[in-house]
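With one protein chain removed, the remaining protein chains of the complex are shown where they sit.
Here is chain A:
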Amino acid sequence: MTLDTVKHATETPESAQPWAELGLKEDEYARIREILGRRPTGAELAMYSVMWSEHCSYKSSKVHLKQFGEKAPENDALLVGIGENAGVVDVGQGYAVTFKVESHNHPSYIEPYQGAATGVGGIVRDILAMGARPVAVVDPLRFGAADHPDTKRVLPGVVAGIGGYGNCLGLPNIGGEVVFDACYQGNPLVNAGCIGVMKHEDIHLAKASGAGNKVILYGARTGGDGIGGVSVLASETFDDSKPTKRPAVQVGDPFQEKLLIECTLEIFQEKLVAGIQDLGGAGLSCATSELASAGSGGMRVELDSVPLRDATLSPEEILMSESQERMCAIVEPQHVERFMEICEKWDVIATVIGEVTDGERLEIFWHGEQIVDVPPRTVAHEGPVYQRPYARPDWQDALQADDAGQLARPATSAELKDQVLQLVASPNQASKAWITDQYDRFVQGNTVLAQPEDAGMVRIDADTNLGVALATDGNGRYAKLDPYAGAQLALAEAYRNVAASGAKPLAVSDCLNFGSPEDPAVMWQFAEATRGLADACQTLGTPVTGGNVSLYNQTGETAIHPTPVVAVLGVIDDVTRRTPIGFAEEGQLIYLLGDTREEFGGSAWSQVVHEHLGGLPPQVDLERERLLAEILISASRDGMIDAAHDLSDGGLIQALVESCLRGGTGARLVVPDALDAFTFLFSESAGRAVVAVPRSEEVRFTDMCTVRGLPATRIGVVDGEEIDIQGEFSIPLSELRTAHEGTIPGLLP
């Protein structure tokens, strides 16, 4: 086999190349030839193909994602915005927090355990690369129907993978969601988020500057993990003798990652790096081209110095390998020795693989021969950008006209009671303790709130009790009915959840999960959802700091529900002032905040009782969300409320059941005059929360709501051992607990 060097490529311009098998389009291949003024070598083709893939280049989504920057609200807290590994926000007292959500959907369907585990590993390295110590993770998950046989394969594997990897790293898992819907049957969504904490001066960026600085690859050896396209390249064109088919599955080693974290933090502490990047999707191709592209000069890499796990790997495969637990650092020559000492101390393999040059090219050599000579920006940042056609699907009107308000409502109190029990026991509304109990939620001792609370919250300073909260939400059913409103409702819910815990919402990260961008209907959903989210972030003053897009989530022609998962980060000055969801004190008064309307489109009730999806999602009122949040935060800080729970899917009754079961107390409630019992219990109007107010604080609390103009209705009192709706029904807590907590363990082995 001849090595396809730059020289060889120049001499054999007409040699056929497997660009189509690598996922490139004809015009993209032509563009690469135009950039280089010759055909690309095999290694260059490998790099361009992975870096210009949808996953790395955001070529279909970029034109819409721009709005997050253009519409970004003024926010003094934002220290690093979109474009880096993760955004960074100022949380006060000299601390900065970085957070981000990413997807690992496709790998988790193929191999649930390793797919989910490496999803956690990847997001943790992203956070680490910003200079921060990772302090907590969250996992928003979507699976197929709860009773489908394949869910029994995928869910336990995913949960064990998240738990296994995160628990080994010693990172508490403080939140996330689990949602079941048949639309995710062939495309489970495994999103993973991470929070990291640092001091302002410790922020690190992914750039390679300073000619003569060394490029150091450290962490695990490089093996044949996760090489998708290049197997085609290797087997069909360059080497027919290659025996094994390279799998797309990456296997993680959390103990290696733990060493990598501690080693990297010590390196940061001694200020030994000028730039740093983690290796995730597209491996070395991505790290070298992004570092060089963001820096001021070029880069020269000796690829044969990369430590290998499998000596038979070709240079193309080394460039594309997605072996886990690797990082790439740019280090000034005088710091290299100390860098190596620290790596040795932590038993981490580190190798100088190249250096920053004063040129403008990324040059890669293999046994002394040049195999890559490209302008790095064309690989990393100037990939193709598509204006994909989009159109409102023709079925959208019919879907919205199929009003859930027309569905048969319970006619008697007995029927109402049955539907309450049915709702709280349904897979989506049931307790997820079986899942979240498999994660370590309290390791490190800084977790103050975790599932099933509204938001996860960790203390970041032991002396001052400064803390941060994170909530993730995303209702695919709402977004299917109206993607613009659905994305806003996802943001509103996460924002409300953070505020209900007592923290002030600061910034947003998102993971946008959609079907194929080549389908104009899906592209319309994407365009609407991003526009909705950008508009809402502007109104609420919470900028999007970064995130991830996952497209092609579909089976055949059928796309998943558009599922924008939104994470909101909040800050709380003193975590001892936090508000839990549980009603714990008998005699406290229960207030419903906000307006309740007859809104059932996309509701949990319509799904559970009627298997229906149609109509419009609840109205969005962002000014109301902001007011509600301000009231919840003030009331928490001044000790006016002892419990708060946001109202979302399942409506008031779902929130009441959760708050009562969490606190171990019952509640006696009266239906307000203006509402019927059914609407009172099941409506999913947004901008609402339920709170428990100590009697001594009632006047102060209601006065505050009156002055600020927030409707607050006294609906009952914390009391007894049952939930009693006056004139309708009463259900003992024990019965509710059995219904709510028995479902998930009963479905899964």
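One rule holds in what follows: contacts are C-beta pairs under 8 Å (C-beta built on N, C-alpha and C of every residue); 3 or more make two chains touch, one makes a residue touch a chain; residues count from 1.
To be clear about the criterion, contacts and distances are computed from a predicted model.
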Chain not present in the shown complex, as UniProt names it (candidates "Xanthine dehydrogenase", "ABC-2 type transport system permease protein", "Polar amino acid ABC transporter inner membrane subunit" or "Phosphoribosylformylglycinamidine synthase subunit PurS"): "Phosphoribosylformylglycinamidine synthase subunit PurS"
Option from A:L65, A:V137 or A:A220 whose C-beta touches the chain left out: A:A220
Option from A:D126, A:D253, A:D519 or A:E599 whose C-beta touches the chain left out: A:D253
Missing-chain contacts mapped onto chain A: 110-111, 114, 220, 223-225, 244, 246-247, 249-253, 255-256, 309-310, 323-324, 347
